[in-house]
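One structure is given below, represented as structure tokens, and several questions about it will come after.
Every protein chain but one is kept in place in this view of the complex.
Let's look at chain A:
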Amino acid sequence: MPLELIGITVLWTFLYGYVIIASIDFGAGFFSYYSMLTKKEHIVSQIIDRYLSPVWEVTNVFLVFFFVGLVGFFPDTAYYYGTALLIPGGIALLLLSIRGSFYAFANYGARKSRIYMFLYGITGLFIPASLSTVLTISEGGFIEKVGENVVFHADRLLMSPYSWSVVFLALVSILYISASFLTFYADKANDIQARDLLRRYALFWSGPTILASLLVFWGISKHNPEHFRSMLDIAWMFVASLICFFVAIYLIWKKKRLGLAFTFVMLQFAFAFYGYGFGHLPYLLYPYITIQSALTNSTMGWALVIAFIAGLCLLIPSLYLLLRLFLFNAKYVQGRK
């Protein structure tokens, strides 16, 4: 495989990892706050805490990995996106900082305060909204090179229906992914009450997720026909995604094999995410940067790949240990340890 493809595949995979585990986290924040408002917190908050507490820092590293890796493999992206995205990037950072620290304050600190919970819940919706606009921007039309300067047209972004459909998709997917994971987790914990509540959330958000995906398809076809056409070339991926969706919903509906159901949710997003990404190639930013034009020199590129493989050899056993201790350990999940 050529270097640029290896690079983008690695990065895209980490972004996918971030999308899944951060969605669980973001959605959980929202559900915690929502259940606090509706006085149902005794039902879900324990489930949420037991899963999230040990992993929040790991979630953050996925994101760091993505943007550090992006600049490493494709240094030109730093120049274009960096110059253009000062304000939106700054705001996303601010939200991430509030969320990360307040999570720790609330969970490891002395007590849970309503304000922390509110900030934790609400940032969980704004962060994905602001991060997802980066994907919108990559479709082109929002960043322009004028002479020596890189200009970002924030007004166009705000007025674009496509951009809003992406934000909408990000929000509902988060709630859907999160609820289906937590349903599974509550089931493992034998907490029937929590499972049933979370299952209802999962089913509730599944409809809007599909609706939003269709909107985004339509939006891409209008905004960037070239990208849309290359997505049509691999239409089978999106069909596969839809099938996975139906399987997942069926299982959740029947309350059967919830772990498998969540696996299908992950597959559903994997097919759509890689399908979208594959169609996007070779562009990193329409029409300025492609993976070939932005690629770092090959010495550095291969050094990064080797570092990556070495890193994985360290990470995979550690992640396995983490999951074994906290996700697949029935006693821990049920709160007996």
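Please note the rule applied: a residue touches a chain if its C-beta (ideal position, glycine included) is under 8 Å from a C-beta of that chain, and two chains touch if they have at least 3 such contacts; residues count from 1.
Keep this in mind: contacts and distances are computed from a predicted model.
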In UniProt, the chain not displayed here, chosen among "Ferredoxin--NADP+ reductase", "NitT/TauT family transport system ATP-binding protein", "TRAP transporter large permease protein" or "Cytochrome ubiquinol oxidase subunit I", goes by "Cytochrome ubiquinol oxidase subunit I"
Among A:L63, A:A202 or A:M266, exactly one should touch the missing chain; which is it?
A:L63
Among A:I6, A:V55 or A:L267, choose the residue that contacts the chain missing from this document, as touch is defined above.
A:V55
One chain is left out of this view; which of A:W12, A:F26 or A:Y81 touches it in the full complex?
A:Y81
Write the list of chain A residues that the hidden chain touches.
53-55, 57-58, 60-61, 63-65, 67-69, 71-72, 74-76, 78-87, 89-91, 93-94, 96-98, 100-105, 107-111, 148-150, 152, 296-297, 299-300, 303-304, 307-308, 311, 314-315, 318-319, 321-322, 325-326, 332, 337
